[in-house]
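I'd like to ask some things about the structure below.
Complex shown without one protein chain; remaining protein chains in place.
And then subunit A:
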Amino acid sequence: MNESESHFFSSKKSNSEVKGKIFIGITQLAVILIIAILFIILGIIIYQGRTKFSWEFISTFPTNGMTEGGIFPALIGTFILVVVMSIAAVPFGTITALYLTEYASENSKFAAAVRFSVRTLAVVPSIIFGLFGLGFFIQFLGAGADTVFNDGQLRWGQPNILWASLTMSLLTLPVIIVSVEESLKTIPRELREASLALGATKWQTIKKVVLPGSVSGIMTGTILAVSRGAGEVAPILFTGAAYYLATLPGSLSDQFMNLGYHVYIMSTQSSDVEKTMPIQFATTLVLLILTLSLNVVAVIIRSRIRRRAK
């Protein structure tokens, strides 16, 4: 279209044409720059981490004051963390999304307040969740449980994997709510109406029609939440992550090692940062592979849902 225009208005336009080209070029440059940075980060971490990255690295304990060996306990700790977190967050997130799409009327003040809170939860800095976990879960719930059930003996009133997981579940709640809500919205109205017209009650409709249709949405939400939870460190800094443990956590009241936390302490507080550099890069690589691959899966499922909507 542009070219034909320039024929008509000829020379007067050429100045603005150049300007336009420059402007578009700048925006293009911004895109290229961002994508380049992304691949540079990926490339450097893969390049530096590949030497140490092996099955043995993943499946062995750290040895020799964490200057050698693998990251097995950190991996397991992260795994337990995200599992407990999902168990807590997925039902709550799904039900909240159900409320927002199925029950809330359009002008309901309550629903608006819920939506606002969910969005606020999504922007609260992660360190605040850590503080909340410390103040609420550990000092309030944990210490309270200890005085009631444990005769004041310290068991739950200290950082552990349960409190860390619950703290993390609050952080990932909005992720789940948003994706489930999105997928619920793609279920055609006609399906619901057909079910209701056949005499099913609202709850039966939700159970038999709406929920089965949104399984993929719930899955996307869970995967995204797991990807987020596996990578966040700030919330678990003082709610349960440990520097080094010789054994795997045996119960929910134990502390745990965590991949992200491992990267953090190895790169800032290790006794010999230079020497452990390959380990750090390899750990970062494992963490990145974990979060990115989960994200790619989620994006693929989500694009399928979106296609269904069209």
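Simple rule for what comes next: a contact is a pair of C-beta atoms (placed from the backbone, for glycine too) under 8 Å apart; a residue touches a chain by one contact, two chains touch by 3 or more; residues count from 1.
The rule we apply is simple: contacts and distances are computed from a predicted model.
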Omitted chain, identified by the protein name its UniProt record gives, among "Phosphate transport system permease protein", "TldD/PmbA family protein", "4Fe-4S dicluster domain-containing protein" or "Cytochrome ubiquinol oxidase subunit I": "Phosphate transport system permease protein"
Omitted-chain contact residue, chosen from A:S86, A:T172 or A:Q255: A:Q255
Per the touch definition above, residue among A:L33, A:I87 or A:A145 touching the missing chain: A:L33
Touch with the omitted chain, as defined above, among A:I41, A:A145 or A:A194: A:I41
Selected from A:V124, A:A145 or A:A194 as touching the chain missing from the view: A:V124
Touching residues on subunit A - with respect to the absent chain: 1-2, 5, 9, 13, 16-17, 19-21, 23-24, 26-31, 33-35, 37-38, 41, 44-45, 92, 95-96, 98-100, 102-104, 110-111, 113-114, 116-121, 123-132, 134-136, 139-140, 158-159, 170, 173, 177, 201-203, 206, 227, 230-234, 237-238, 242-244, 255, 260-261, 263-265, 267-269, 273-274, 277, 280-281, 284, 287-288, 291-292, 294-296, 299
